[in-house]
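As you look at this complex, bear in mind that one protein chain is not there, while each of the others sits in place.
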Amino acid sequence: MFRDCILAALVTLGLVVGPAWAEEPFIVVQSTTSTQNSGLLDFILPGFEAETGIEVRVVAVGTGQAIRNAVNGDGDVLMVHSKPDEEKFVADGWGVERFDLMYNDFILVGPKSDPAAVGGGADILTALTAIEAAEAPFVSRGDDSGTHKAEMGHWSAAGVDPTDASGTWYRETGSGMGATLNVASGMDAYALTDRATWLSFGNKGSLEVLVEGDTRLFNQYGVILVNPTTHPHVRANAGQRFIDWLIGPDGQAAIASYMLDGQQVFFPNAGE
Amino acid sequence: MRDLVSEMTTCLKARELQVQSNGKTLLDVPELILDGPGPTLILGPNGSGKSLLLRCLHGLITPNRGQVTQDGTSLNSDHKARQAMVFQQPVLLRRSVAANLDFVLRRQGVGWTNRKRRIVELLGEGGLEGKSRQSARSLSGGEAQRLAILRALALNPETLLLDEPTSALDPGATQMIERMVLRASKKGVRIVMVTHDIGQARRLASDVVMMQAGNVVEHGPARQVLTAPKTEASRRYLAGGLIT
Partner (left out) sequence: MHDFASEFSKALSLIFEGDSELWAIVLLSLRVSMFAVLIAAIIGMPVGAALAVARFPGRRVMIVLMNALMGLPPVVVGLLVYLMLSRSGPLGVLELLYTPNAMILAQVVLVTPIIAALTRQVTEMLAEEYSEQLRSLGVSRLSSVPVLLWDARVALVTALLAGFGRAIAEVGAVIIVGGNINHVTRVMTTTIALETSKGNLALALALGAILIGIAVAVNAMVSTLSLRAEQEGLRHA
């Protein structure tokens, strides 16, 4: 009887384990949650994969973690949005060359009730100052991601150090954009998010877009090949083909044609 | 299997044997020589050190002082391999009846076809035909003890040590066990069996070791010890008196 038991387990295991892992040429792209959660990559990658036969494996984490993973050599291409960090990455010899890829924009979202009365404004610094003055709840990524770095930049430009209020009206989730929006939605708080993640986010609750259109909210993405001299195992040829495709006419057109709710969210600007 | 003459030479000796626990002496046997053909029955009340002595003879307990010798040399693994022991509570593996026998046969390196043959043979000897595929743990108390004895016999031991194998059994089951023990004895297996049952000693023993409070109080031919005991302690036990 016990033998039957073992047999059943082995048969199940055989069924489940049976098929071998797929083994095709592939590259690993260290990217950010915003490109994945928005659905952009799912939309543009099949075109590249069909054309070249190269499978693109995307690891979507925060910009900070993506850069650290790439420094460790755990990826062939880095695709993030924090220009100073990207330039430092290349200057330190971890990357070959940085290319502008595309941009989207950040928006300030918050509850309909809008306790800091920032709705309809087009100046992010004024809005942040008002939030601080009202001590209205604000949820931050707090995870060293590109979005987090951008947010911190705006706070400091507004002359406010929100981390003094950490744990009171200023809440740092230490998680991804989606998780942070879930928190903001749950506690009717303000948050800075990229537009793409916002549009594809399914749990908006009472949140709506309050501030948009400020040129300072411009969010530039860059793409870099991890340096094969420092990390000889990097699949440089395949990685470079991917970058060439992304910044070439086909990739740029694919990015431009991605729509969310009928809106274009990523604006290709390679070679500008 | 083994002829009686060579069997006669198996001689178990205990010398200056002492077992202590927490400063109490549980067993103190200056000298005990078991060189007869057997069966030897070790008789005495609960707590008299019978089981302790048996475990010393089998090497399961290392005495604090003294030693056990077999044929002149102190008990070694070779000797132990030629002994088998049956416990008061049969410890059966959680497997089928046949697998319990197969386990010891395989450990002795018996080939597959011989094992199958031996298992059928042994089950016949113990009246367990038809139970071979049944779980050993589902046997009745008597059947379980018979299987334990069969498993001991499967080792082809020179000496079979039994620790009150029938103490928890009804008279019918006891009788079957006693028959198995006598049959083994007739085939030349040296039997050393612990009991507190005077009747059992009468039925089986050729010599009797009387124990009380950790001491051997008398050792001699069964007829003499059981009918004309030389010590007061033996007399009182046989008379059913309370021994303190």
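We just call them A and B in the order they show up, numbering each chain from 1.
The rule we apply is simple: a contact is a pair of C-beta atoms (placed from the backbone, for glycine too) under 8 Å apart; a residue touches a chain by one contact, two chains touch by 3 or more.
Just so you know, these numbers come straight off a predicted model, no measurement behind them.
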Where the missing chain makes contact, among the chains that are shown: A, B
Sole contact to the chain not displayed, among A:N104, A:T147 or A:N182: A:N182
Absent chain, residues of subunit A that touch it: 1-2, 4-5, 8-9, 12-13, 16-17, 21-22, 28, 33, 36-37, 42, 57-60, 69, 71-74, 175-179, 181-182, 185, 200-205, 231, 233
Subunit B residues that touch the omitted chain in the full complex: 55, 58, 60, 77, 80-81, 84-85, 87, 91, 93-95, 103-104, 107, 135, 137-139, 155
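The rule is simple: only the chains that are shown with their structure count from here on.
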Computed distance of Cα centres, subunit B from subunit A, in Å: 78
